[in-house]
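Comments concern the structure below.
In this view, the complex is presented without one of its protein chains, the others remaining in place.
Moving on, here comes chain A:
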Amino acid sequence: MRRVVITGIGVVSSIGTGAAAFARALREGRSGARPIGAFDTTGFAHATGCEVVGFEPERWVRNVPLDEVGRAARFAIASARMALDDAALTEEELRRRPGLVSIGTTDGGSDDGERLAASYVHSGPESMDPVAARRLPASTLATGVARELGLSDVDVSTIATACAAGNYAIGNGFDAVRTGEADFALCGGADAMCRMTFTGFYRLGAVDPDGCRPFDVNRRGILTGEGGAVLLLEPLESALERGARVYAEILGYGLNCDAHHQVAPDGDSVRRCMELALADAGVGPGEVDLISAHGTGTKANDVTECGAIRGAFGDRPPRTVSVKSMLGHTMGAASALGAAACALGIEHGFIPPTINHTEKDPDCGIDCVPNTAVEAELRVVQNNALAFGGNNAVVVLGKR
């Protein structure tokens, strides 16, 4: 088995685009929250979200016709291009090697799907836009990256395991590079803001009117968000050979299914998933310096997840932060953005804060690094992801 490292990071987010800007925003504890403009919010009492503003797709999507890829696919393509540039690799170099492109998503092309649904409902099914119908399938996220970069000899997959999809895609890329099936992986997640997710969480009373406040006693839920993050993974050996900057090593990952409830996470199962990941990484709980939690800011998630963390780590768990406090819940992109944040924290020696924090929820029982980033040397960091359907995935990153 080969060792696998991250040598490139690409990010599109509500708090910064590109690895450097994203790292600065994390360190500053910036909030991406603003009034939602992506869809008509008439009739909702509140509609705050973490939207990406000022995104210029034509800067990144140069080869694939823009109308063939939806907003989430554009985020994926932009993130992949940035990761490639960040790794100081060219498309030509990647074309010569067998690779993998794996992009996680919750909603895929649902923003297009909603516009198609609106046509169906208001004007009849004959009036649906054929161009949008063609780009709707979520496979276009991963295939769009391959087409844009001219990569033919790649295993492409769009992984649709809802809000844990980013970690699934990173784990998939890690395994393919580790076993030698692929010599590089472009893996991560992307999602565009959509009405369906917002409405669903709103109906469940799980959208905070103002800001996302994970682990806070007054938390009221998620903010929906959007964005993308893609990591470039390669074998340690090739990274060293070409003198590449290594952000972090992927030490291992774990995945399992609660097989219990569609929307309520099962703490025991989440704990087992963390244990699987740590065992795969070959590290003990005592060696983990930081946990990047799923940390959605809903009542149920945070208590259950923190309970699972204490189950795996004991009563004095490592510092546990939620970057969703800054980015909102970016769905399939969430754990990819989380992994990018972990890698940047390892590289630059800091812990991103959990912002919007006023009063710790005693039932959570963790140090969430409230409001202000701290300097820290991080050797092992764990990135959690949970999803509807009981789909859990945990990635462990580190520097040896």
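Going forward, a residue touches a chain if its C-beta (ideal position, glycine included) is under 8 Å from a C-beta of that chain, and two chains touch if they have at least 3 such contacts; residues count from 1.
Note that contacts and distances are computed from a predicted model.
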Listed names "3-oxoacyl-ACP synthase", "Amino acid ABC transporter ATP-binding protein", "YdbS-like PH domain-containing protein" or "NADH-quinone oxidoreductase subunit J", with the criterion being the UniProt name of the chain not displayed: "3-oxoacyl-ACP synthase"
Candidates A:21, A:88, A:128 or A:246 - the one touching the absent chain: A:128
Hidden-chain contact residue, picked from the options A:105, A:224, A:298 or A:356: A:105
Hidden-chain contact residue, picked from the options A:12, A:25 or A:138: A:138
Among A:81, A:147 or A:324, the residue in touch with the chain that has been omitted: A:147
Footprint left on chain A by the chain that the document does not show: 41-44, 105-110, 113-114, 116-118, 120-122, 125, 128-130, 133-134, 136-141, 143, 146-147, 150-162, 165, 168, 172, 175-176, 178-179, 181, 195-196, 199-200, 202-204, 254-263, 269, 387-391
